[in-house]
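One chain of protein is taken out of this complex; the other chains stay put.
For chain A:
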Amino acid sequence: MAVEPLTIAMPKGRIFEEALDLMRRSGFAIPDEFASDSRKLTVTLPEAGLQFFLAKPMDVAIYVEYGVADLGVVGKDVLLEEQRDVYELLDLRISPCKMAVAGLPSWKPAPNPRVATKYPVIAENYFKSRGEQVEVIKMNGSIELAPIVGLADRIVDIVSTGQTLRENGLVELEEIVSVTSRLIGNRASYRMKNTQIQKLSDRLAEVVQGSETIDPNRERSTVDS
């Protein structure tokens, strides 16, 4: 059987850069001009037997579940939120951050607690597991605004360095889960292309193991928007 290239769905943005860096260090010949700011949505690397396409981070798991992509790189936050039926193959330990509950420093339990978030599933499961009844409000951006303008008393969001929270006068109240990016695989691809996938995963795992010294708290210029 001819070896078909592996199709990998990559999230646009910060994770993409770090994932590419990881792949380069694993010995994959990825040209420098292949960067997330390029307008090209697909890139094929025949020598490496790889084909990439760029997608919204939230959509990566969908592409992989439906088998349009064999593999994908995606944050654990997306996996927890989307609950897609995929193989979670490897913790790439890149883009570390956490999912946290935040609010104003003066936060006190409210009679009608409301939580604003881009991650309603994670928020709901978390508060349910704590036996707390809250109203979860799904927002699409600028979550930090919600406690300031009084829409909600708390938010659930990704916290990287905490800078966005600080700039908006918010503090982290509780950590829900720590988040890193994962290599995920389609169920059928994991079977039909197992040798290729295992090889790629092993190469990445080797580099990941070797780079454990990376400081997860090193400063980042941007916080997830």
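Brief remarks on what is shown
Assume a residue touches a chain if its C-beta (ideal position, glycine included) is under 8 Å from a C-beta of that chain, and two chains touch if they have at least 3 such contacts; residues count from 1.
Just so we're on the same page, contacts and distances are computed from a predicted model.
Matching "ATP phosphoribosyltransferase regulatory subunit", "Glycerol kinase", "TAT (Twin-arginine translocation) pathway signal sequence" or "B(O/a)3-type cytochrome-c oxidase subunit 1" against the UniProt entry of the left-out chain gives the name "ATP phosphoribosyltransferase regulatory subunit".
Summary of contacts with the chain left out: across A:68, A:137 or A:171, the touching residue is A:68. Between the chain not shown and the residues A:104, A:151, A:192 or A:207, the one that touches is A:192.
Within the complete assembly, A:182 is the residue of A:118, A:154 or A:182 that touches the hidden chain. Although one chain is not drawn, its touching partners on chain A can still be listed: residues 1, 65-68, 85-91, 182-183, 186-189, 191-192, 194, 198.
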